[in-house]
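The following block contains the structure, expressed as structure tokens.
For this depiction, one protein chain was excluded, whereas all remaining protein chains were kept in their positions.
The block that comes next holds subunit A.
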Amino acid sequence: MTQHKIQFSPVMRVRGLDLYYGTAQALFSVDMDIPKHQVTALIGPSGCGKSTFLRCLNRMNDLLGSVSIQGKIEMDDGTDIYDKHQDPIQLRRQVGMIFQKSNPFPKTIYENVVYGLRIAGVNDKKTLDQVVESSLTRAALWDEVKDRLDQSALGLSGGQMQRLCIARAVAVGPEILLMDEPCSALDPKSTAKIEDLILELRGKYTIVIVTHNMQQASRVSDYTGFFYEGKLIEFDRTQQIFTNPKNQQTEDYITGRFG
């Protein structure tokens, strides 16, 4: 992998990560330090392993059968998230995921936001009310929905639903937010809102975002990783990647010469 000497404090360290779907290897010895409270974008042609890699970061791949993983992913406190003593449910509270297709539950807006807390056994109305307001505010949705919290989330627009999913992820107090092509189903205006929101959340959360939109990567991220055929080819400051990548494959990809 091509990498400039960069200095930051990583919130997660990925080392020698291999992943197999059955016998098909999808990730090859990936090393990556994920910078704390920064936005990291993962780019690369379709099928190169971006989503697979993202899912490793909160052990979502565990939920698929026949996935085997080698290597290490350490949190900043030194624990390996794949250690057998680690509780994946607890991990997923720390490392939330927002998907491409927003997936609110067929419940009220309010219940969507507090879903994770209720599962964790929190039922105190005052606490829940506070979390709903603060999470929706953080997700830049509060003003739009504060008068209809008891209405179904399914009545929201696509962009609003996506922000609701972000509020739901934020509600359980995560450190890291993973986003897998969160804007690919949205129109440009809703996309711009999500991008603004990402820039707002940056600094409070560590964000890792998969995007097929290169301009989006260059607009919202501090660091960019380029994947190709299951390998992390280059990782560097976003500005560096988009003005002067060190690797020819990266350059060919971002200038549209292949992929």
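One rule holds for everything that comes next: a contact is a pair of C-beta atoms (placed from the backbone, for glycine too) under 8 Å apart; a residue touches a chain by one contact, two chains touch by 3 or more; residues count from 1.
Going forward, contacts and distances are computed from a predicted model.
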From "Phosphate-specific transport system accessory protein PhoU", "Cytochrome B oxidoreductase", "Ring-1,2-phenylacetyl-CoA epoxidase subunit PaaD" or "2Fe-2S iron-sulfur cluster protein", the hidden chain's UniProt protein name: "Phosphate-specific transport system accessory protein PhoU"
Residue numbers in subunit A that touch the chain omitted from display: 214-215, 218, 242-248, 250-251, 254-257
